[in-house]
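Left out: one protein chain. Kept in place: all the others.
Chain IDs A and B follow the sequence of writing; residue 1 opens each chain.
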Amino acid sequence: MVRSSRYVAIVALVLFLVSACAPSSQAPSTAAAGSTINVMSLWGGSEQDSFQKVLDAFKTKTGVTATYESIRQDYATTLQTRIASGKPPDIAIIPGIGFLRQFARQGSLKKVGDLGIDANALKPNYPPGILEVGQVDGNQYAIMVKFNSKSTFWYRPDKFKTMSMTPAKDWDSFTKQLADIKAKGQTPLGLGAGDSWTLTDWFEEIYLRQTGGPDKYDQLFSGKLPWTDPTVAATVDAMKAALNDNNVAGGIKAALGRNFTDGIGQAFSTNPTAVLYYEGGFVGGIATGQTNTALKVGDTIDWFDFPANKFSNSVEIGGDVIAAFTTKPGVKEFMQYMTTADAGSVWAGTGAVLSPIKAVPASVYPNDLAKREAAQVSGATAVRFDGSDLLPSGGGDDMGAALQDAIQGKTVDWAKFETAMQAKWKAEK
Amino acid sequence: MSALAETMAGSRPRTPAARAVAALNHSVVHVFLALVAVIWLVPTLGLLVTSYRPRSDIQATGWWDIVDLRLTLENYRLVLDSQGMLHAFMNTVFIAVPSTLLPLAICSLAAYAFSWVRFPFRDTLFLIVVTFLLVPVQVAFIPLLTLFRDVLPDLDLTGGFVAIWLAHTAFALPFGIFLLRNFFITLPPDMIEAARLDGASDWRVFRQIVIPVSVPAIAAYGIFQFLWVWNDLLMALVFVQDNKNFPMTRAIQNLLSQYGTEWHLLAAGAFLLMVVPLIVFFSLQRYFVQGLLAGSIK
Partner (left out) sequence: MGLAPTPAVPQERPIRASTKAARRARGPEKSNYGSAILFLLPAGVLLIVFLLYPTLYTILLSFNRGRNGVFGTWVGLDNYTRLFSDPDFLNLGTFPPSGALWNNVLWIIFYTSTVIALGLVISVIAARVRYEALIKAVVFVPMAIAATALAVIWKFVYAPDVNIGLLNALLSVFAISPISWLGDQAVVNAALIAVGVWGSVGFATVILSAAVKSIPNEIIESARVEGASERAVFFRIIIPMVSLPISVLAVTLIVNVIKLFDLIYVMTAGGPGTASRVIAFTMYQQAFQAGQYGYGSAVAVVMLIVLIPIIVFNVRRFRTQAVT
């Protein structure tokens, strides 16, 4: 009798210990719970608020506090200086792939594998080509966490209706349409060329979809195709056919002093002076949230596919990748979290971003604009990352400056540009 | 008016015609100087007025539109509070004060040695200090950051203010030592000799004779250095890495790139940066100018 009751007690004790040690599904329960990491990126304002939701969800799930630090300007310089002083952030989320390469080759970044994450296991989570964006010299250093389509051309459906027009589908009808709009007394385009990257986006779209195609695009933005190739000059000419004093509200010179949010305002503010504005999917959020809260999707604001169709099922995206500088406790957990459909859904649900994670359902997107944008990208035959972000440090700025010169009518010395660009590629190695 | 000014004003005109010409000359002078005053005052005043105007007004009309002048303190409240400029102001003070006191102390000590202490190679060493006057601060950035990162990581120098205090102090040394040494040398040698004959050590001579007599020069240098550090941006860009510690110059630079056209914030922020230097300037102009002249012209 005594033996059996002792036996029961032992079994009970063992059972009790086992159950006490089993992971609870409610409380945060990772090994890193309680630690704090810092995450740096470029967003502020409403974009920052949206991202904070992701950080909050992360804390609930793992118990790790991730504090956000915003670097609104010159993020690469801030990061590089912090690296130089030995105090990088734990994690950074950046759009510049050229800078990713720079930091990786310096040895400042941790490979995803070094953190204990299996890059191969991540493959099925993403559409083809997405993971490659975050690879440097064959190693996975970063993972894309959000993106926007850059092949969205924004317009005023109400104004188009008044003019009895529908958005053009190919480049030639587009340039013709610009003239038609002018004939009807409206100025077609808004432009914020003071932010030279908007011009690089124009260039990349036309190059990808009309004059160069996906393969040449890859070569051009990896330093394999020289900028003296005739496709480059052809693209610039096409740009000038759209972007000139006739078509741009206020003229080119004024556009060069205007930043892109004011450019959005030209088409979408309460005192609009234009009916079209080209930039990526994020325009919707800025226009409706900041520029003019009275805008109505489908009525006073909407987008159509960038009107170039020689290679029309190619879509350009701009995105941000996440990379780790340290191996502090909590870093691995955060990187992993950002690859889950969970995190993707929380973020995409705010309407601020599109998630590259396949498992995020289209239903989480809160509005039509975002849903269509996601569909545009998932339906594309070729997806390419923003070219100027692929160039080495300083390359994007140089490209923007060259295009600013071009639309003013100055001749761009592409040979000199190519030499300078090659020097940058070489310095990166 | 000095005799020079009088003679420069020309000899007394005799005839009415000459008088008229002189009067014209003189009014040209006044017009020219008025123009100068306008050019040198208007830009700053324009920003000052703007800093008190509501945001919507700033975007709609220029500050010269005095018809509808509405003033508000809202911009200052915004910039101090939600934009963190008050915090940045304190950071600027935390950086500027030690970066002034340390150089003052160290330069005075070294300058005394170069003036009134005999030791071999004194003049050669002073020459080397003079050479460093022109070394640009850019040559030091990379080695210092690497030093702080690789050799002294535990001290976390760039995480706080220590790195920038030391950097400002070190870079102030050549000019400070040069200036103060040139001043100390002009002190009457008999005074110092007398103290020495009385048996005073160098330290006592320094503390009780040289310093008290040199207060104006030291004050002038101190003011100069204080304003230099207060207004600095580059050293703060390199040596202050934690954004909790950013001084106002960096905070405004951030504002400018973030809110490039939010003039209501920028104007208020810029004036907060300017307030202390302007007060120092207007109240201590004498010392300030002295500091400049001492280095350039007797």
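Note that in this section a contact is a pair of C-beta atoms (placed from the backbone, for glycine too) under 8 Å apart; a residue touches a chain by one contact, two chains touch by 3 or more.
Source: prediction; values computed, not measured.
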| item | value |
| --- | --- |
| Residue, one of A:Asp180, A:Asp229 or A:Asp398, that touches the chain absent here | A:Asp398 |
| Sole residue of B:Ile95, B:Ile177 or B:Ala217 that reaches the chain not shown, by the stated touch rule | B:Ile177 |
| Full-complex contact with the absent chain, from B:Asn75, B:Thr100 or B:Ser115 | B:Ser115 |
| Chain not shown: contacting residue from A:Ser35, A:Thr62 or A:Thr81 | A:Thr81 |
| Listed residues B:Pro16, B:Pro143, B:Gly199 or B:Pro212, member touching the removed chain | B:Pro143 |
| Touch residues of chain B, complete complex, unshown partner | 1-5, 7-11, 26, 29-30, 32-33, 36-37, 39-44, 46-47, 50, 58-62, 64, 105-107, 109-110, 112-113, 115-120, 122-123, 125, 127, 129-146, 149-150, 166-167, 169-171, 173-175, 177-178, 182, 185-186, 189-190, 192-193, 196, 201-203, 206, 224, 227-228, 230-234, 237-238, 248-249, 252-253, 256, 261, 263, 266-267, 269-271, 273-274, 277-278, 280-281, 285, 288-289, 292-293, 295-298 |
| Positions on chain A where the hidden chain makes contact | 74, 76-77, 80-81, 83-84, 102-103, 106-108, 194, 196, 253-254, 256-258, 393-394, 397-398, 400-402, 404-405, 416, 419-420, 423, 427 |
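Keep in mind that, in the parts below, only the chains that are shown with their structure count from here on.
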| item | value |
| --- | --- |
| Mean-CA-position distance for chain B and chain A (Å) | 44 |
| Complex contacts: residues of chain A adjacent to chain B | 44, 69, 72-74, 81-82, 84-87, 259, 262 |
| Complex interface listing, chain B residues touching chain A | 142, 145-146, 148-150, 153, 156, 158-159, 237-238, 241-243, 254, 257-258, 260-261 |
